[in-house]
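A protein chain is absent from this complex, but the other protein chains hold their places.
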Amino acid sequence: MSPEVYSLKPTPDQYAYAFGGREPLLTVEPGSIIDLATEDCFAGNVRSVDDLPSQVCTFPFLNPVTGPIAVRGAEPGDTIAVHFVEIVPARDWAVSTTFPHFGALTTTHATAMLHPALEERVWLYELDVAAGTCRFQARKSDFSVELPLDPMHGTVGVAPAANEVIMSITPAAHGGNMDTPEMRAGSTAYFGVNVEGGMLSIGDGHVRQGEGEVCGTAVEAAMRTTVVIDLVKGQAPPSPRLENDEFVMTTGSARPLEDAFRMSQHDLVGWTAQLLGLEELDAYQLVSQTGLAPAGNVVDTNYTMVGKLPKSVLGASQAYDGLHARLRDLGAEYLTRR
Amino acid sequence: MSPEVYSLKPTPDQYAYAFGGREPLLTVEPGSIIDLATEDCFAGNVRSVDDLPSQVCTFPFLNPVTGPIAVRGAEPGDTIAVHFVEIVPARDWAVSTTFPHFGALTTTHATAMLHPALEERVWLYELDVAAGTCRFQARKSDFSVELPLDPMHGTVGVAPAANEVIMSITPAAHGGNMDTPEMRAGSTAYFGVNVEGGMLSIGDGHVRQGEGEVCGTAVEAAMRTTVVIDLVKGQAPPSPRLENDEFVMTTGSARPLEDAFRMSQHDLVGWTAQLLGLEELDAYQLVSQTGLAPAGNVVDTNYTMVGKLPKSVLGASQAYDGLHARLRDLGAEYLTRR
Amino acid sequence: MSPEVYSLKPTPDQYAYAFGGREPLLTVEPGSIIDLATEDCFAGNVRSVDDLPSQVCTFPFLNPVTGPIAVRGAEPGDTIAVHFVEIVPARDWAVSTTFPHFGALTTTHATAMLHPALEERVWLYELDVAAGTCRFQARKSDFSVELPLDPMHGTVGVAPAANEVIMSITPAAHGGNMDTPEMRAGSTAYFGVNVEGGMLSIGDGHVRQGEGEVCGTAVEAAMRTTVVIDLVKGQAPPSPRLENDEFVMTTGSARPLEDAFRMSQHDLVGWTAQLLGLEELDAYQLVSQTGLAPAGNVVDTNYTMVGKLPKSVLGASQAYDGLHARLRDLGAEYLTRR
Partner (left out) sequence: MSPEVYSLKPTPDQYAYAFGGREPLLTVEPGSIIDLATEDCFAGNVRSVDDLPSQVCTFPFLNPVTGPIAVRGAEPGDTIAVHFVEIVPARDWAVSTTFPHFGALTTTHATAMLHPALEERVWLYELDVAAGTCRFQARKSDFSVELPLDPMHGTVGVAPAANEVIMSITPAAHGGNMDTPEMRAGSTAYFGVNVEGGMLSIGDGHVRQGEGEVCGTAVEAAMRTTVVIDLVKGQAPPSPRLENDEFVMTTGSARPLEDAFRMSQHDLVGWTAQLLGLEELDAYQLVSQTGLAPAGNVVDTNYTMVGKLPKSVLGASQAYDGLHARLRDLGAEYLTRR
C-alpha cells in the first residue's frame, strides 16, 4: 500500500512565525509523504544587495515556518519522525546578510557592549542547481568562488510544552531554529510530542551553512522539500535527535554553549546505553572515544551543539527499530515513482 | 641536503609537567626531524583496571610532556611549525578512566555542585597496531567493540607569555592541552613564540579520542612520535593554528565554550581575509558558509574549539607559503629512508 | 483627587502560569491602586514537610501569577510603572524546598550531568508577622534561627514581544521570574510595553530570599499586596528597571551569567548617561566606580543580575521626572487612609 501524499504550499499570510499556539494547516496520517514549500528566513524580502533586512523586514515577521502539521494519533510523550527525502532550492538565487546585533562576532542584545553595530551587508548567491553549486561573490573585491550546494532546513520543530509560544528563531527542547547542517536530505529527525497532534513546522532553508553559522545567517533560500512523517508511540527524547545512514545524533540547545554540549552528550550517552544495553559509565566511556561534537549555531537566542555516534559502533543495534531505513526507502521509492 | 635528525627519550625524572620555566632538554635547528618518546597522561601509572588514578598518581605529576625543545633563532613574535610525521603507540595497551570531579557530565572544581563524585573507573584497551584497531571492553557487561586507531597528541605547546608557568593540563594561547583529534600524523601545528627558543613540548598521546573528550580522558598511551620542526619569522598567530592536506584550522581555548568558539572563528576570519585578500566582513561571510566547528575538549581547565576551512575555498592561496606541504614531504622522505 | 482603588483576588482557576496569550482579568486607569492576592509558587500545594513538590504539584501548573492587568492607554513602546506599597504574607507559614534538577549546585536539565538528583526536601517556616520574623528549622538537626521578614515578589512582568507566551518561571526582557530581593515594598519597577494594555502580572511572593536563590526556591508564601500602577508614554527600557529611595536599578536576564551582567550594566550606563547628560564612556567610568552588582537568581531558565547606582551620584536628576516619589507618596497616603 502506498503512503498518502500531501502538498502544503502556504499563502503569504499562512506562514507562522512561532512554534505553538496555532491551529494545524494540515493534518496527516502517520506514514505520509508531504511536499512542502518554505520561504526563506527573510520572508523573501531580501532580493538584492540593496535590500538591507533591517529596512525590508518587519519584526517579528522573521523566519516564517510552514505548518503546523498535525500528525493523527500523536499524543504527549510520543515521538514524531521526519525524514527529509529531498530539499531543492525554489529559485536560482539565495541570500545571506549580516544583521545589526546578530551573530557570534558582534555585540548583541545579550552580549551587550558599547560598540556600534557591525555594518549590515547583503551577499547574493547565484545558484546552479544542475551543477550543484552556488557562487560566493565578495562585496569589497573581485574574489568569487563556487561552493557545493548542501541544502538543509535550519528550523524544524513541534509545539512546545507548557503551552508556550516560542518565536521561530529560538531553538530549544521542541526543536526550532537549531541551524545544524545535519538537517539535510537523507536525515531523519525525531521530536518529542508535547501537544495533541505534535504540530510540526518546517522552514528556514539553507542551500549551505557552515557549522556555528558564525555571521548569523546561512545561504538562505526558499525550498521545495519532501518529507516522510511517521509516529512512534512513547519514547520522546529530551531534545531533538537525528539519524542518517552513518550516524545517530543528538542535540542540545541552551546557553552557555557548554550546557548545549552537555545536553547533547548526556542524551547521546543515555541513547547509546539503551541501544547497546550498556551500563551508564560504560556508555559515557564509549561515547567519549567515538563521538563527534560539531556546533550547530552559536548565534541564535539559544546555541545548539550536536553529538554524533558512528553506527559502526552500534553493530546490529538499530534506533527506533530501523525506522530511519524504512522511511528512507519509502522516500526513495516516492522519488522514482513521482 | 638532508635535515638533522634528533632523538629525545626522556628519563622518568626528565619529564615536565608545565609549560614555561624550564631549561631546554634539546636544542635544534629549524628544519630538523625529531624522534620523540612521550609517556601517557597518567605518567604510566595506570596499568590495570584496578589502578585508580586518584590512588596511583600524585598531583601535580599528571600529564607529563617531553621537552622543552628550543628552536635556534626563535624569538618572541615568530612562529614555530611542528609537522607530525608519525605517531605510534609504544605499548600494546592503552587506558582511559573517569576521574573524580573531572569531565563534562560531572560536578567539577569549577562547576561546583553538592553531588558526590561519579565513580572512578578504568578501562583498559588492547591495541592491535598492525590491524590499526583498539578494543573497547565494557566493565559492567560483556559488550566489546573494535575501534580504529587514530593516534594524536592531546598536549602540544610552547612556553607562555609574561613568564607564566602553566600546568600541562591547561590549554591557552600557548597551546597546551587542547585535546583536539586534529593533532594527528599529517597535520602541521603553528605556535606563536613568546620566549627565546620557543620551548616546544609534546605529550599526552591518545590512540583515539572523540570530539569534546566528554568523560575527561581519551584512550591514553605512551607514543613514539616523529615530528619535523621549522621556524617562520614573525607571523605569530593569537592561538595555535593547524593545517593538513584538506583544511586550514584555528583554535580557541577559553571559558565559556562560546568564547573558545569566538576566538577560533575570529582567527579563522582574519586568516581567511589575509590568505584571500578579502575585506573582513567578506571573510566573515565566507567562513560562515564553509567553515566547520568541532569541539576539541569541553573538560579541561579551559575548553577548546577548532575552526576549519576547506582548502578548496582557498584556491591557489597557500598558508605560510606552502610550508605544510614541504614539511609533509620532508617527513615522508625521512620515513622511506629510515 | 484620589486614585481609583481596585481589588484582584483570583479564584483558583483564574491564576495564569505564563506571560502573554491571555485576556485581562482586570483593566485599570493609569494612577490606580490595586489590592492583590497572590498564591505561592507551589500553587499552595506544599503545606507540610511531607508534601514533596514533585508529588503534590503538576507541571506546568507551577508559579501561578495574578493577572494580567491591562493598563488603559498602554501601547507598545510605553512604560508601565508598578510601585509596591505593601507586601504582607497571607498565612502564618511559608515554605521552601529543594526540587529535583533545579538549583545552582545541582545537575539540571541544561547543566546536564550523570549524577542522580539531590534529595528533595521541604522546610516549613513559621512566620511572626507582628515581630517581623520567620523561623528556619533545620531538618536534620535541632538548629533553628529567627530571620527577619523582607517580603518581595519573585515574578513581575508584562506580556512579551512577538506574541510569545512564556512560562511564568522564566525571566527575560518582559520581566517574569527575576527573583531579585529588590522587588520589595518601597520599590518601583518599570516595564517596557509590548502589547496593547501591557498586561501586567504579579506572583511568587517570598517572605525573604538570599541573592542568587541558590537552592532554587526562596521562602515562598501567598501574599496580600498593594501596588500603585502608572503609565509613562514611550521610554520603554530594554529590560525591567527598578527604583527605590536610594538607588536606580537595572536588570539583565540571560545565560551565561556574564551576559545577564552585561545587559544590566549596559542599561545602567545608558540610563546614567541620559540622566546626567554624560557622554557614554564617561557614564561607563562613573558606573564602574559607583555601581553595585548583586545576583538576582542563578537558577531559573534565565539568570538575572541587577545593576544599582546610588542616587547620591545623580544629584538633582530624577528618573522618569520623579515618578517614583509620587507613587510612593500616593501609596503611603492610601495606607494611612485605608
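Going in written order, the chains are labelled A, B and C, and every chain counts its residues from 1.
Everything that follows uses one rule, which is that a contact is a pair of C-beta atoms (placed from the backbone, for glycine too) under 8 Å apart; a residue touches a chain by one contact, two chains touch by 3 or more.
Predicted model, so just to flag it, every value in this text is computed and none were measured.
Note on the undisplayed chain: of the listed residues C:R121, C:R224 or C:R326, the one touching it is C:R121. Only one residue from C:F261, C:Y320 or C:Y334 touches the chain missing from this view: C:F261. Touching the missing chain, out of B:C215, B:A254, B:V299 or B:L323, is residue B:A254.
Against the chain not displayed here, subunit A makes contact via residues 105-107, 111-116, 118, 256, 258.
Residues touching the missing chain, restricted to subunit B, are 17-18, 20-21, 59-60, 109-114, 161-167, 238, 252, 254-256, 259, 262-263, 265-267, 269, 280-281, 284 (touch as defined at the top).
Contact between subunit C and the unshown chain involves residues 96, 98, 103-105, 118-119, 121, 123, 136, 138-141, 143, 145, 147, 208-219, 255-258, 261-262, 265-266, 269, 276-279, 281-282, 284-295, 298, 303, 305, 307, 313, 315.
Note that only the chains that are shown with their structure count from here on.
At the subunit B-subunit C interface, residue numbers used by both copies make up over half of all numbers present, so the two copies contact each other through mostly the same positions.
Closest to the middle of the protein, by Cα centroid, lies chain A. With centres taken as mean Cα positions, subunit B sits 33 Å from subunit A.
Chain centres here are Cα averages; for subunit A and subunit C they lie 35 Å apart.
For this pair, subunit B with subunit C, the centres built from the Cα atoms lie 48 Å apart.
Looking at subunit A, one finds that residues 255-256, 262, 265-266, 269, 281, 284 touch two or more other chains.
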